[in-house]
Structure formats: C-alpha cells, structure tokens
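Here it is, the structure, as structure tokens.
For this view, one protein chain was removed and the others were kept in their places.
Per-chain numbering from 1; labels A and B assigned in written order.
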Amino acid sequence: MSIKTSNLTLNERLEKELGDSFMRSSIANAQDLLNQRRSDAFEELGNYEQWRDNAAAIRAHVLENLDYYLNQFVEKATEKGAKVYFAKTAQDATDHALQILQKIQAKKAVKSKSMVTEEVGLNEVLEEADIEVIETDLGEYILQTDDCDKPSHIVVPALHKNRDRIREVFAEKKGYLGDNVPENITRFVRKKIRKEFLTADVGITGCNFGVAETGTVTLVTNEGNGRFVTTTPKTQVVFMGMERIVPTFAELDIIFSMLARSAVGAKLTSYLSFMTGPKAEQDKDGPEDLHIIIVDNGRSQVLKSGFQDVLRCIRCGTCMLECPAYRHISGHGYGTLYPGPLGLALVPILAGYEEYKDITKICSLCGACNDVCPVKIPLYESIMEHRRVIAEEKKLTGAIEPMVMEIYSHVIGSPTLYKAGTKLAHLIKFLPKVGPLGEWHRERELPVPSKKRFRDWYKKHAQ
Amino acid sequence: MTIRVSFFATCLGDTVFPDIGIQSVLLLEKLGCTVSFNPKQTCCAQPLVNSGFHEKAKKSMRTLMDALLEDDSEYVVGPSGSCVLQVKEYPELFKGDPLWEEKAVTLAGKIWEITDFLVNILGITDVGARLKGRAAYHPSCHMTRLLGVKEPPLTLLANIQDLELVPFKGQEKCCGFGGAFAVKLGPLSGAMVAEKVDNIVAADLDYLIGADAGCLMNIAGRIQREGHDIKVLHIVQALMGGGVS
Partner (left out) sequence: MTEGKEQFIGHISSCLGRTSVPTAPTPLHLPNTVHHDFLKGADADELERIFIANAEVSSTTIYKCEAENLNKSIAQAISDFGGGQTLIADHSYFREHNTREVLSSDCKEIRKWDLNESREKNIAYAEQASIGIAMAELALAEPGTVLLFSHGGSGRSVSLLPAYTITVIRKQDIRPRLTQAMAFLSEQIATGLPNSVNFISGASSTADIELVRVQGVHGPLATAYVIVS
C-alpha cells in the first residue's frame, strides 16, 4: 500500500461509496456512538478547552524544536542499545527493513498496526522477498485476509465491513467454521494468530510517540498484539514518523489522556507499552535487537511549508468521526491512507498537489473538525489554503474553472453587470438543467428567483 | 437619535429571496433603525474564495467595500452569517494593501449578522413577534462555528409567541450546501441534505427556520423534492410573522 489507496477517480469513488448502504449505516452509527462517547469522556474529564490548549502547546513546541528532540531521542535510544536508521523516502524505509530482516534470515514477521508501515508499502516489499507478514491487529487481519482490502478509518480500519462479510472471509480463507458472532470470530483469530507470535522471527510495530529524554518507544493498544510482537520474537523493528516525539514522560500524560478519549471515548487503552532499548542481558523475553526506522517521506516538506501545524496530529481519528462528508463515503471515498479532514489537510502537502488535488474538494467547509481536534490543528484554514494554492499557485483546476471564475469575478465586481445579472436571475427556470444546474436539480428542486428583486422593492420603499 | 444602518442584501437575498431583504429592512425599521441600501453593492465573493480564487475575488470585494462604506453608516447589517463572515475576513485578504486594508478593517469592524445585531447592539430579545406552530432551528455552520453567533437566533426564536421550538436529530450537522460544494460534489451533497431532511421530517415540524439563505435554499429544495409540507423560513420572516417563504 502507499498513501494512494484507489485507482478510481474522485467521482467514481464517490459513486461507489454512496452506493454502499451497509457501509453508510455502519459509519453513521459509528460516528453517532463514538462522538457521544467522546463527548461524555471529556465531560467527565472537565476543562476540555484547557486540556486541548496544553496538548496543542506540546505538539507545537515539539515541531518548533524537532531537530533538537529527534537528535536527543536518537542519542538516548542508541545509548540504550537500539539501532537507529533514517529513511528520507518510503523506499529508504523499506530498504532498511529488508536489510535488517534479510541479515537475520527472517522468514516470518508479525505486525502490530502501524499507519507508517502502510504508508511506505512495507508488506508488499517483504512479501516479494519471501518474508511472510502477518497483521495481528484484528481489524488489519480482517483486511489482510480479505485480499488486502484498504482501511476505511485510521483507528478502526474494518469499520466498513459487517460481521457476515467477516465470517465469510475467514470461512473462505482461514477455515473458520463458526458463526458471525464477534466474540466467536475473535476467539478463532486469537487461536490462529497465537502460534504466529510464538514462531515469528521479527515483530514489527509503529510508534505512537518517542520520548526524547530517554529514547523510549511507546505503543497505545488494546488487543495485546502490540505487547506480544515486542515480547516473543527476538528482533523488533519499529517504524516511527519523524514528528512523533514528545520531550519527556510528563507530556505523554497530556497526549495519551487526549488520545484515548478523542479516539474512542476511553480514559486509556488496555495497554500503554513503553520500550527503552532491547531487552536487558538477563531478561528472558523481549527483543534481543531493537531497530528503529525514523521516516520522513514528505514530513520535512510539510515542516518547511506553511502547514507545519498539521504535523501536530496524534492520529486519533476524531476529525473523520465528526466529518459530515466522511459519514457518507468512509475513508475509501477519499482514496488516501489518511482520509477525512486530516487527509485533506495533510496529503496534498505531504505527497504532492498534482496527485492529490481532488481530495480538497471533499469538504463542505462546515468547520466541525476544528472544534474536535485534540491538538487544535487549524484543519479548516489548512483546507482553504490548499484550495488557494491549487487554484492560484499551482493552477491545477483545469482550463474551465478559472475561466468561469474570471467571468464571475467581473460580473460581481461591476455594479452595472451585477445589476444586469440580478435582472436576469429569474430566467434560470428556462435554462436547461445541465452543468451546475443539473447537479443541483438531480438532488433537489431549484429555487425560483422572483422577477421583482429586493432592490426594486427598496426603491419604492425608500420613496 | 436613531441608529443608522447600511443594509447588506447579499447576492442570494438580492435575487433569489427578496423577501429576506424586505423583512430584514422592515424589521430593522420597526425596531427604530434608519436603514439605507446602496444599489452599488454586489457579492461578498465567498464562492470564489472557497474555490481558492482569492485574487479574482478581490474585484468584487473592493466594489462591495466601497458600496457598504459609502454612506458612512454606523453599522452594516446583513441577513447571512456566512456573508458577514466573509466580509470579516477581508482585512486578512487585503493585508499589506496600502489603500484597501484600512477600508477592510473599517468595514469588518462595523458589519453585523442581523440576529447578532438585534440582540447585542440594539439589546432587543423580543421583537413582539407571533407565529403559531412547531419549529426547529438550523444552525448554519459558518454562522455558528466560524462567526460564533450561536445564542442570538435562539434567544429571538424563544421569544416568538406561540412558537414551539424543538430540537431534532443531527441538528448541528452540516446540511451539505457548502456553496460550490453542492454542485461540485452533487451526489455527496445530496446524501447530506437527504439525511438532514429525514431528520427534519422525523421531528414533525411546521417550520424549519434558519439564518443563512444558502442552507435554506438547499434544505427547502430537498423538502420540496420529497413533497413534505414543512415551511422553510429565514429567521427574519419568522420574526415578522412567518409570511412568504
């Protein structure tokens, strides 16, 4: 996989997703449920805005000092015995990983969920080199089994799938003979994957946040797979986005308190795992070797653009749960690994305007995302600014739109032309319902402007 | 001494929904304001800005600024949260411009969304209106979240005699208008307004009342398409007795 998750055009994706009624009701229910839980959790915590202010301040501070903290993190981690690698591009990241795994002649890797590994397309590279990769997070395991289906949400990746489909997939591909009850399916998967944990050569994880002062890698998980893949295999490889750092443990308090509540309305997840270096000499489990691959893949580009604030993101997925557009099309509608408001704000600058210009259209500018981002990323403003860059700087809106806008700007820019325009507005009902009128009319009745305009009334009234 | 208000009709108000402008002016006059309307005014250029064409938008913005500032009224009032919001962003858009930044700042400083103006400048929460029926308020996104005008419309509606104001599911969710969004991503916008109307219908209303013509045009269009008997009103129409929609 990579950042691009679909080869369909924007309109093709929208048509496909809008036609998936199970997904739409599933996402709508998920939004309603999780948004309520989030709201309840923050109500209980109290002082929501102040917590946000703290979280935003911490992330902004880290980004301003990213070179310092990353340097400190690398020094400390190395002191503690970790081997650290730097990946400017996605290919650098997978090259490093392949080198590490081939050196130990690894045949099997167990993975705990990591967006960064999906971003760089790790699984495909390893599989091509004959290394078996097993996703151990239940949601990711479901997707992997179902012919590598793409995630529809960054925290609950299989949200678009129903239990019948999941049962079917496991029956077909893994020999599952049971029913569609989630608990039974989960027990089956537990048993299936357990032996993989125990026989894998390497455990691969992401890193929620690296702690600069100690070189500690942290994982925020629920299922126990994050702990398992860092306990039984002898080698561990960590993929870390270069911006995923906090200065000290104290800041983790704020960030983790916000993360679990924002994401799923929980105070904490079942496990917060802090790993500092490989296991100690006398320890009888844990990795003997710990490798940390620090990934840029466009993040430094974002850092020097005016969109630095988007790197504050703690990957809670709240913005997409709040988004009224995401509600109807899920992550698949965006065609990007990072969907929803986060995707709109991040992907064009992370991965290129040319390729991803269309994603910025998927927004009605409602501003709801701004209000719920735990680190106060100016999502709305970022999306608006991307649209400006696309239209005015990169000139990627095609030939017609700028022309239409130019004409429109002249009409509304001139009181005379504008007045003439208002006089003609009532003729809309005679126009053929094509283009924008057709688009409007497909979904709803067109308004009927009256022949008598406001200004006609006012003229009389003022006499 | 009465308060002098320069009225900002907005393009939708000027053309598609003249009654919004008419009722706004009558309401302001009823409450003791002297209202003027400069026919040289045009559009706030929001559709251009939202599509990323900031530079092209500036022509209209300059025309609008001159028109609204010309008679030097103490206040400029418009019946649309999103249009007033756009004008309040003019200072940022004209930052550094030796002539227009100052005009933008002046205008942004004196422009008000109408319910905000009524409650927070005129200090009026009850205009003496009466409208009988069951109604819900649609809080337009730009007006509520971005302009920050949340309470004034609710206060005014609460004081309309015989009006029963009720909530409805997904009330704060975007109706899917989003300006150009409605025609650029038509089917998605359609899905959003369809859900909004489902929720409105489920609330068993006589009236759906809002403060932004764009949203109302969107919601009313869908209600009409589906054939429901729900009147969609701009708040100034409700405050003036619920006449024409």
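Basically, a residue touches a chain if its C-beta (ideal position, glycine included) is under 8 Å from a C-beta of that chain, and two chains touch if they have at least 3 such contacts.
Computed from a predicted model, the values in this text were never measured in an experiment.
Within the full complex, the chain left out of the display contacts the shown chains A. One of A:Phe42, A:Tyr176, A:Phe209 or A:Phe256 touches the chain omitted from the figure, and that residue is A:Phe256. Of the listed residues A:Leu66, A:Ile154, A:Val202 or A:Ile412, the one in contact with the hidden chain in the full complex is A:Leu66. Residue A:Asp285 is the one among A:Glu12, A:Asp40, A:Asp285 or A:Glu393 that touches the chain missing from this view.
Only one of A:Ala30, A:Ile131, A:Ile359 or A:Ala425 touches the chain withheld from this view, namely A:Ala30. The chain not shown here touches chain A at positions 26, 29-30, 33-34, 46-47, 50-51, 53-54, 57-58, 61, 64-71, 74, 78, 80, 83-86, 88, 136-139, 142, 156-159, 161-163, 166, 182-183, 185-187, 189-190, 193-194, 197-198, 213-214, 216, 222-225, 227-228, 230-232, 242, 247-254, 256-257, 264, 267-280, 282-286, 294, 296, 300-301, 303-304.
As a working rule, only the chains that are shown with their structure count from here on.
The geometric centre of chain A is 34 Å away from that of chain B, both derived from CA atoms.
Residues 14-15, 18, 24, 28, 324-325, 327-329, 333, 361-368, 370-371, 380, 384, 386-392, 397, 401-402, 405-406, 408-410, 412-415, 418-419, 421-422, 425, 436, 439-440, 442-447, 449-450, 452-459, 461-462 of chain A are the ones touching chain B in the complex. On the chain B side of its complex with chain A, the touching residues are 9, 11, 13-18, 20-22, 25, 37, 39-43, 45, 47-57, 59-60, 62-63, 67, 141-142, 145-146, 172-174, 176-179, 181-195, 217-218, 220-222, 224-225.
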